[in-house]
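Every protein chain of the complex appears in place save one, which is left out.
Let's look at subunit A:
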Amino acid sequence: MKKVKVYVTLRESVLDPQGSAVMGSLHKMGYGEVEDVRIGKYMELMIEDGERNIEAMVDELCHKLLANTVIEDYRFEIEEAVSQ
């Protein structure tokens, strides 16, 4: 069993109004040092070991569904996990 951690982030060229709103709030709270906030998504997938190359498979499913590469980038980490 593998635990796959997927991080989906907005591309740099894409404005992030949510991130800007959060940064404004942080500034008001007195954290003026915060220069930028970008909000993304974090997903965990539990995947059974099988015939398929897991790295290729995760890359494919990220590309097809988990991220929209018009506006988002993704990266992932694969870890050994103990099946329950």
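Simple rule for what comes next: a contact is a pair of C-beta atoms (placed from the backbone, for glycine too) under 8 Å apart; a residue touches a chain by one contact, two chains touch by 3 or more; residues count from 1.
Assume contacts and distances are computed from a predicted model.
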Matching the hidden chain's UniProt record against "Indolepyruvate oxidoreductase subunit beta family protein", "Copper oxidase", "Tripartite tricarboxylate transporter TctB family protein" or "Phosphoribosylformylglycinamidine synthase subunit PurQ" returns "Phosphoribosylformylglycinamidine synthase subunit PurQ"
Among A:Leu26, A:Leu66 or A:Ala81, contact with the omitted chain is made only by A:Leu66
From A:Pro17, A:Gly30 or A:Gly50, the answer for touching the chain not displayed is A:Pro17
Note that subunit A touches the chain not displayed via residues 13-15, 17-18, 21, 65-66, 68, 70-71
